[in-house]
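Take a look at this one; I'll ask things after.
Removed from the display is one protein chain of the complex; every other protein chain stays in position.
Our next item is chain A:
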Amino acid sequence: MTKEEAQGAAEEEQQAQSKKGLKKQQKEAEKAAKKAEKQAKLADEQQSTEEDDFAKDRYGVSAMIQSQQKLDRVLVRIQDLSPEKADQLIWLRARVHTSRAKGKQCFLVLRQQQFNVQALVAVGDRASKQMVKFAANITKESIIDVEAFVRKVEQKIESCSQQDVELHIERIFVISQAEPRLPLQLEDAVRPDGEGEEEGRATVNQDTKLDNRVIDLRTTTSQAIFRLQSGVCLLFRDTLTKKGFVEIQTPKIISAASEGGANVFTVSYFKTSAYLAQSPQLYKQMCICADFDKVFCVGPVFRAEDSNTHRHLTEFVGLDIEMAFSYHYHEVIDSITDTMVQIFKGLRDNFQTEIQMVNKQFPSEPFKFLEPTLRLEYTEGLAMLHEAGVEMGDEEDLSTPNEKLLGRLVKEKYDTDFYVLDKYPLAVRPFYTMPDPNNPKYSNSYDMFMRGEEILSGAQRVHDAQLLTDRAVHHQIDLEKIKAYIDSFRYGAPPHGGGGIGLERVCMLYLGLHNIRQTSMFPRDPKRLTP
């Protein structure tokens, strides 16, 4: 062993540039080897005492499941374990969350997603000493099958989600063993900020969590976040479908940059190059021109912005809406805000356990909203900021701190975390934004905010080819590059408007989290391309 270590050290010196990770891996491998040796020894010992192990076919590492046989065994879900099931003999598959051996008995906490239950192996007429020892040695996060009696408990088990019952294990088999050394401990990963420092316990930093996302995603917090995210998507689709919207799919590889020219990823496309779509904007609009009336799409959006902030990703999921309206673009605002309110209501009513779960680690005030949604005009927002002592020009865009301040002011007065700011200055919006009919300084465009951060930006679009050309010229955009876009409005186009929402941002802000990487399953930012 020492020789091996020396060798390892020598190798490391040779590879001066090798990273910490390599070192770690090597160490882990060594440790595993050590452990294996130990286990082999243990096994030897066990073999020597095999004769008096009466329970030897009640435990063990089962052969790898290659679908050898199809059992009719019914596996019970942990969440269904209730006092009604008391004294039944059941089979169950779960992960070992924690295990604790205490003399002649061993307590295990078995986990399925966010649910867990306490299980017990005790030396008796059904379990031998060796079986208890085996159970105690199962590594954390291993997947096991157990057969057990459900028993009611006198005292509630506070640490588990199933507080009224525990399992008395009859048989225990390991289905898939986890490596003994975990890159991060689940308890550490869900510990609230600040609490760890006081008690001298470890917390896991963001990068470690993201590097080991598979394990991090097993935590109750991550489980809740992504279940809620799935809920947002479902509610978005349901609400819009009910409103008569059609879901469309748009290409992500495009020939020309859609919004301006900056911030696009270039990819090689056979003999030429192409871009990754920054937004499905043009395609949504073309669908409107093609008489789909109301459309939405859910899909990835790419932004080559080198900004390392808490709320920017280079790839995220866009929830995009576009619709033709009759006379006024407020019809579009009403549709979008109502959709958002339905989502908030659905989350409030159906995802309370998930919200509570996330709040345990990241406490935040419950999300508040008004129905119908509050709509303020840009000038009103500016007046509120002026009153609070902020100096800024009439036609200036809101800076991020001002956005947040305005969010706080609005929250104070109206007590809502969600509102619309309408009538932005024309100068700060893209060329396809429809100007205000009464005041050329302003435009028919709007932003929506959650907890003081922008989640949606939208507008009535120019649907007249001539005006669009004028606006493009005014913005000094090369007409050749957007010819196809302008041409799509030449054959009759209904007045329309829309907007796009970032799914990750909605989840982050709804839950009051502080980093968008927590609500992106495998986040992509300028510094992270893996996993």
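In this text, a contact is a pair of C-beta atoms (placed from the backbone, for glycine too) under 8 Å apart; a residue touches a chain by one contact, two chains touch by 3 or more; residues count from 1.
We adopt the following convention: contacts and distances are computed from a predicted model.
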{"item": "Protein name (UniProt record) of the chain left out of view, among \"Aminoacyl tRNA synthase complex-interacting multifunctional protein 2\", \"cyclin-dependent kinase\", \"Putative mago-nashi\" or \"Trafficking protein particle complex subunit\"", "value": "\"Aminoacyl tRNA synthase complex-interacting multifunctional protein 2\""}
{"item": "Candidates A:L409, A:V428 or A:M521 - the one touching the absent chain", "value": "A:L409"}
{"item": "Contact residue for the chain not shown (choose from A:A388, A:A427, A:L479 or A:L529)", "value": "A:A388"}
{"item": "Omitted-chain contact residue, chosen from A:E247, A:E371, A:E396 or A:D487", "value": "A:E371"}
{"item": "Chain A, residues in touch with the chain not shown (by the definition above)", "value": "328, 330, 344-345, 348, 366-372, 374-377, 379-380, 382-384, 386-388, 409, 412-416, 438"}
